[in-house]
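One structure, pasted below without further comment.
For this depiction, one protein chain was excluded, whereas all remaining protein chains were kept in their positions.
Entry: chain A
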Amino acid sequence: MSRQANRGTESKKMSSELFTLTYGALVTQLCKDYENDEDVNKQLDRMGYNIGVRLIEDFLARSNVGRCHDFRETADVIAKVAFKMYLGITPSITNWSPAGDEFSLILENNPLVDFVELPDSHSSLIYSNLLCGVLRGALEMVQMAVEAKFVQDTLKGDGVTEIRMRFIRRIEDNLPAGEE
């Protein structure tokens, strides 16, 4: 293996770790600044939302996916295109509700939590809550109001990480008054 090739892989690894390490440092800082885990969870969700509303543009520009016709298509795009593009993983989609308005994303491994351990004093912390905010913000920009929440977390001893996605309603474009 040439030294050049090694340098390339090293660079990619550093690049990936940069994000996860920065995220870890951010969560640690938030835990210092806020007194309880619930507030940290809310902050992470809010920050994720702000990222999501901008990330969607990057996603649409790079992925060339067309408009999704239903929630099932949306689920596929989230798991097979978006997660793959941004986090290099492909969660599986399971547990569809009979009405087709809820599903679960199962992450075998969550890149955000490499090298992370949750201390007992922070048992209510949803470490990766940024992801839920990102999903919510991004989907809102494509006219979907959804709820995303973690229902299983490997950091808390569960076997997998599971995010439950629920479709709330379609967001209609608001027409200015006087126009029909």
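The definition used in the following text is that contacts are C-beta pairs under 8 Å (C-beta built on N, C-alpha and C of every residue); 3 or more make two chains touch, one makes a residue touch a chain; residues count from 1.
One rule holds in what follows: contacts and distances are computed from a predicted model.
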item: Choices "Gamma-butyrobetaine dioxygenase", "Trafficking protein particle complex subunit 6A", "Cytochrome c oxidase subunit 5A, mitochondrial" or "Large ribosomal subunit protein uL3m" - which one is the UniProt name of the chain not shown; value: "Trafficking protein particle complex subunit 6A"
item: Residue among A:Thr22, A:Asn36, A:Asn95 or A:Gln143 that touches the chain left out of view; value: A:Thr22
item: Contacting the left-out chain in the complete assembly, out of A:Leu55, A:Ala75, A:Leu125 or A:Met144; value: A:Leu55
item: Touching residues (missing chain, whole complex) on chain A; value: 7, 10-23, 25-26, 29, 33, 43, 47, 50-51, 54-55, 58, 85-88, 111
